[in-house]
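My questions will all concern the structure given below.
Only one protein chain is missing; all other protein chains are in place.
Let's look at chain A:
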């Protein structure tokens, strides 16, 4: 089941939380929704899961519109809200039973579904405990279990790994990956590593605007545009010499990396390392360092979200 979001805008009072966002999530895709806190991730997810209405724009799930077919949409979505709210006074079993009943799972199938969820989410021994006795990691699994209880086609997870320890994060991640094989998953996060590890595609949102959309590799490539080298050279007239090279786009001093260091931006699709080496030999410079700088997703993120703040 695919999600189509078109020109989505949400205005709270005078503040634009989401500003004219459009994107599509294809069936079976795991989409990472990335952005700094307060960028509009949760708002977008709340709109898709029919908790709030958009000010403008539309969201459709395979033709079901969130305004016109709200109930149909909600039936097909499994939603884990931010901060994972739960009825802490209930036992896991009762809670899942209730969630299943509210999701129109037939009374006959409920025990089987619960058993399945307990297996998938690894809730086994805790099943009859009250939710308020559970650790954060287990609560998160309960949250996932209730989102999955009716076998939804679409899964919307708002920051599914906040507050978990590294081991739990790895577990939840692999759980999401497993689930994502058959379902359309949209998960939000402000942690890049997480999105990089789990998602096929990444949307970056900042100040309510979509600033990037693509696979991890695409985004890295797009943001750098040029490749960057870190050079450390002893010699005279280095900057001018480097700039004279055909493949070099820009040379900026990088004294924080040591005396005589430069960042050299190479034009896309070119490799100037050999040229630089020959240049050094010709001019009798001493080449102390030549390091290719790979731009991480982290750089992309910072670049994109800070840029949009300047706008």
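In this section, a contact is a pair of C-beta atoms (placed from the backbone, for glycine too) under 8 Å apart; a residue touches a chain by one contact, two chains touch by 3 or more; residues count from 1.
The rule is short, and it goes like this: contacts and distances are computed from a predicted model.
Have a look at "YfiR family protein", "ABC transporter permease subunit", "Tat pathway signal sequence domain protein" or "Solute:Na+ symporter, SSS family/sodium/pantothenate symporter" and point out the UniProt protein name belonging to the hidden chain.
For the chain missing from the view, the UniProt record says "ABC transporter permease subunit".
Hey, which of A:7, A:53 or A:291 is the one touching the hidden chain?
Counting the whole complex, the residue in contact with the absent chain is A:53.
Among A:23, A:79, A:262 or A:285, which one is in touch with the chain left out?
Result: among the candidates, A:79 touches the missing chain.
If I consider the whole complex, including the chain that's not displayed, which of A:6, A:20, A:62 or A:94 touches that chain?
A:94
List every residue of chain A that touches the chain not included in the displayed model.
Given the touch definition above, chain A has residues 12-13, 46, 49-53, 71, 74-75, 77, 79, 81-83, 85-90, 94, 98-99, 101-104, 146 touching the missing chain.
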